[in-house]
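A single protein chain has been omitted from the complex, and every remaining protein chain is retained in its original position.
Going by the order they are written in, the chains are A and B; count residues from 1 in each one.
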Amino acid sequence: MEVPRIPILQIEDYLVASIQTALHDTAATRFRDDLLERIYETKARGLILDLTAVDVVDSFLARLTGDIAAMAGLMGTTVVITGLQPEVAVTLVELGVELKGVTTALNLEKGIAALRRMVGEGKHP
Amino acid sequence: MTEKTDLEQYQEFVKERLKSLLDVVQSVSAGDFSVRVEIPAEADEFTALSVGLEKMIEDLIEARRVSEERMARLQAAVEEKERLLKTVGELSSPVIQVWEDVLVMPLVGAIDSARATRIMEDLLNGIIKYQAEIVIIDITGVPVVDTSVANHLVQTIKAAALLGARCVVVGISSEVAQSLVNLGVDLSGVVTRSNLQAGVRYAMEMMGLEVVPKKRVSS
Partner (left out) sequence: MTLEERCIPVKVDLDIVLARVEGRNLAKELGFGTIDQARIATAISELARNVILYAPEGKVTVRAIVSDHGRRGIEVVCEDNGPGIADVELVMQNGYSTSSGLGMGLPGTKRLMDEFELETELGVGTKVTVRKWLK
């Protein structure tokens, strides 16, 4: 069964991916690969990962997110995570999981503002 | 048929009276106050004892009644206190927006585990509601901060950070500071300032804002 891929949008010089469905491990790993490939193709300076629709972030997903940030960082892309739900934030803290090297923002609007601050105006070269 | 001698008759009389008194004593010590001492019309050697015992039982009943009344009053007082505490709890973790993106959360009074959880929820919900990026947590009014509350606070601050909001804790008294250090609580990631004013100044700095006097128009 082909699981639908997570759409990755481009806004100016940034990529935006919004996770809508409950990701099981295989889909999550494929999402990471898609993402990194897209970053490579577009040379995007910033990536927003929107987790508004995610209701559970366990240690696997947290690690995956950290990996995405680290790998994207190596390619010169800044990653901002937006839309973490309060109950997810609390659970992550209690699990003892640290999201290293990851900037977080409340929502898409603030995420883009944060990217602009960190990366500069996202205009195509 | 042998008639009983006077002595035997007396022995029986004593046994009977003693038994009836003993029955009453046993009932009362088992908690049954319904039995009463029988005081025969004709006074005998046991009358004084019977009367004394009856009085004692009456006193016991009265004492028990008073005690139950007190218990009921205490119970009512406890329930009232709990109602009041609940109200105080609801009133006492408000989240106030003092500026765009800046919240203040003044905490007053002792904080237990249940309240610490409520504070965390109110703070996180406040960040979402006001889209805040800075939260000033003012604990000037909190007399004691123990390990568990300190840890709750640290976790709250970490969770707030995941929502994109920075927290600054102000109003740590010298007693609280001492106990936190003595308890070995790790507050390394926590930004603190001395008071609310300093906290607001920090918030302004973080937001890149400056307060300047208005230009006076000279006539």
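Following the convention adopted for this analysis, a residue touches a chain if its C-beta (ideal position, glycine included) is under 8 Å from a C-beta of that chain, and two chains touch if they have at least 3 such contacts.
Worth saying up front: this structure is predicted, and the values here are computed from it rather than measured.
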Thinking of the whole complex, not just what is shown, which of A:Met71, A:Val97 or A:Val119 touches the missing chain? A:Val97
Check each of A:Glu37, A:Asp58 or A:Glu109 against the chain that is not shown and name the one that touches it. A:Asp58
In terms of residues, what is the contact footprint of the unshown chain on subunit A? 22-26, 55-60, 63, 85-88, 90-91, 94-97
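Definition applied: only the chains that are shown with their structure count from here on.
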Any idea which subunit B residues touch subunit A in the complex? 120-121, 124-125, 127-128, 131, 133, 155, 158-165
Complex contacts: residues of subunit A adjacent to subunit B: 82, 84, 86, 88-90, 92-94, 99, 104-107, 110, 114
